[in-house]
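Only one protein chain is missing; all other protein chains are in place.
By written order: A, B and C. Residues from 1 in each chain.
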Amino acid sequence: MDSFWKTSISRVRPGEILVRGYPIEQLTRNCCFGDICYLLLTGELPRGNEGKLVEAILISCCEHSLASPSVDAVRFVASSGVPLQTAVAAGISAIGDLHGGAIEPCARVLQAAVKEGKDAKTIFEELRRQKKRLPGFGHPVHRDLDPRVKVLLELAAEWSLIGDHTRLAQELEKAAEESLGRPLPMNVDGVIGALMSDMGMDPALGKAFFIVGRSIGYVAHTHEQVTQERSFKAASYQDVEYTGPDRRNIDG
Amino acid sequence: MDSFWKTSISRVRPGEILVRGYPIEQLTRNCCFGDICYLLLTGELPRGNEGKLVEAILISCCEHSLASPSVDAVRFVASSGVPLQTAVAAGISAIGDLHGGAIEPCARVLQAAVKEGKDAKTIFEELRRQKKRLPGFGHPVHRDLDPRVKVLLELAAEWSLIGDHTRLAQELEKAAEESLGRPLPMNVDGVIGALMSDMGMDPALGKAFFIVGRSIGYVAHTHEQVTQERSFKAASYQDVEYTGPDRRNIDG
Amino acid sequence: MDSFWKTSISRVRPGEILVRGYPIEQLTRNCCFGDICYLLLTGELPRGNEGKLVEAILISCCEHSLASPSVDAVRFVASSGVPLQTAVAAGISAIGDLHGGAIEPCARVLQAAVKEGKDAKTIFEELRRQKKRLPGFGHPVHRDLDPRVKVLLELAAEWSLIGDHTRLAQELEKAAEESLGRPLPMNVDGVIGALMSDMGMDPALGKAFFIVGRSIGYVAHTHEQVTQERSFKAASYQDVEYTGPDRRNIDG
Partner (left out) sequence: MDSFWKTSISRVRPGEILVRGYPIEQLTRNCCFGDICYLLLTGELPRGNEGKLVEAILISCCEHSLASPSVDAVRFVASSGVPLQTAVAAGISAIGDLHGGAIEPCARVLQAAVKEGKDAKTIFEELRRQKKRLPGFGHPVHRDLDPRVKVLLELAAEWSLIGDHTRLAQELEKAAEESLGRPLPMNVDGVIGALMSDMGMDPALGKAFFIVGRSIGYVAHTHEQVTQERSFKAASYQDVEYTGPDRRNIDG
């Protein structure tokens, strides 16, 4: 019969912790945190610069100020008298399909297209016909150049980590602009979806980069909320517009 | 009047993301993720090897197999048909005072003692008189040498990051053994509490290392659960011992 | 410009709380909790016995022992030294598409079919052709009669709250048995999906009954865990089957 508790990720015994077979003390001494993320996500240590690229991706995700639903949620939860981990967990729970959620579908589009040998123009026109948006392109604030996209593409090129998926994403940018008559630049979700695909990762892991990278930002916001602001952060009742029924009585 | 939305952590404008004043693209190009954690937690970039030590700490926290309440919680939540971030958030929410929770009180003990100039023997005897445990010492599985403690102390020494707090923690180990007549080794929480204190960090941030470091482990466990196991993981009703009242009828 | 803070649900002023227009003190005095759930979900107080039926549904969802992924998650989280609300929140977060998640798709199937005038046989055959399961039918433990289904149908009949959707669900049970040659009984998700549809509710609210009803069960499990069991509930490392790579060295 199958064991109820079973895992291939790590083994613990007294005095020993193996992660994917490697002793934790060797990993701690020889690897960067990006290597460990790569190891946990793929099962193997990087052969090239993948660990450094993972770190760069995590850094690019670390903060976006209060202009972010999850960070705003963290501030309210943190103000309520809860432990650090509770506020951070609320932030992570809000990394939904509309907030950091384009990485995964972007990676799916790119991986399917590369597998089937489709070119950028075909993909873009197919999506338009299905009235679907191209996931990972366009940004409500960074309408032109997103500084995170530029630096990640530069580093990936320097580290020889640009492959078919990222090239296709770059062509999609051109195809979109031609078709729409205006730029639709790759956003940070899009570039991560492309780069993780070139690192051979399962699209289902797309949100992992945002989750881990932003978690330290949530910690900072929780600490700032608790140490610098009044507790019980909430909209003032005077600022709430009530659009429901007027005062009414039961049976009235 | 105070702004409702206010932060010193980062600024976002179209085409610009500043973290503690630094442009995100410069941070992405020049820093490791540990530097960014240090920057977000303290407000400044490291002057020495602190970023590397933060990375080593994160790695030491990344995994502890299923012998961990939070990882077990992640597996059950992940089996229920929820998105990745939901399962990871459940794990993070379980980093409670009894699970990764000794870092903070250990740092408090050490920072107070260093400030007041107390030696190890005095601290240990005071805690005993108050019938309090020394937080950050002893481990239910790694009773002798915890491999994570050894490597973190070695790296901190190589990187010149051992200061008064870590030295005091090492003396506490000796004082405890002398007093108890058996070893009470520093555990991974204890060494992190000591090292973060030597890096000048607020004890209230103690759980941050475990939160961020373990988050990637939770991602791996979620992915394994969803791709390798049946859904709806739960105790079988046959395996549950019921200790409540026998079957009874209302009004019976 | 639109207000940032806007709601039709309730209004708060000093000395006044209106819910959907009704003063909270009138609701507290005159209504049962099921009436309030109905009011919050639909905008109006029930005209008949809907509030009583909502209460019956909540009760039917309140507990399923440890044979439930979310309850198991609650027990692990609760053992980690966290506040009550944290453990309950972890349980609620696990009410996923595979755990309490059939109410919503069942209600969608029924509401679409009633709208289009489809009969049970047609629906069932269509789903089979699309190789889709009929949501809300069949149960891994309660293979024959689920006591919750029986009592909810009886009460709804007594309270004149059975309409087209529930009748269709009952016909689907017959159609499924005829087509499969074995019973495929309606489960508790199915009956709730049917009854909420007859009460005119949006299928998107399907999980609400399970969320609210089970929340008190999670409270009880958290309290039992904290007061009756050892802290740090986790699989013992000896009970974990490790299926990953053998011990290996970096560069080895």
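A few notes on this one:
To be clear about the criterion, a contact is a pair of C-beta atoms (placed from the backbone, for glycine too) under 8 Å apart; a residue touches a chain by one contact, two chains touch by 3 or more.
Fair warning: this is a prediction, and the values are worked out from it, not measured in the lab.
Every shown chain that the unseen chain touches in the whole complex is listed here: A, B, C. Residue A:Gly96 is the one among A:Gly96, A:Gly200 or A:Pro245 that touches the chain not shown. Contact with the chain not shown here comes from a single listed residue; of B:Cys37, B:Cys62 or B:Val82, that residue is B:Val82.
When you scan C:Leu45, C:Ile95 or C:Ile123 for touch with the missing chain, the hit is C:Ile95. Annotation for chain B: contacts to the undisplayed chain at residues 3-13, 18, 20-23, 26-27, 30-31, 43, 45, 82-83, 85-86, 93, 235, 237, 239-250. Interface residues of chain A with the unshown chain, by the touch rule above, are 65-73, 76-77, 79-82, 86, 89-90, 93-99, 101, 140-141, 231-237, 240, 242. Mapped onto chain C, the interface with the missing chain covers residues 5-17, 19, 23-25, 27-29, 31-34, 36-37, 40-41, 55-56, 58-60, 62-67, 83-86, 88-90, 92-97, 141-148, 150-152, 154-155, 202, 204-205, 207-208, 211-213, 215-217, 219-221, 223-224, 226-229.
The definition used in the following text is that only the chains that are shown with their structure count from here on.
At the interface between chain B and chain C, two copies of one sequence, more than half of the residue numbers in use appear on both sides, so the contact is built from largely the same positions.
Chain A and chain C have Cα centroids separated by 30 Å.
The mean-CA centres of chain A and chain B are about 22 angstrom from one another, to the nearest whole unit. Annotation for chain A: residues 5-13, 23, 27, 31, 83, 85-86, 93 touch two or more other chains.
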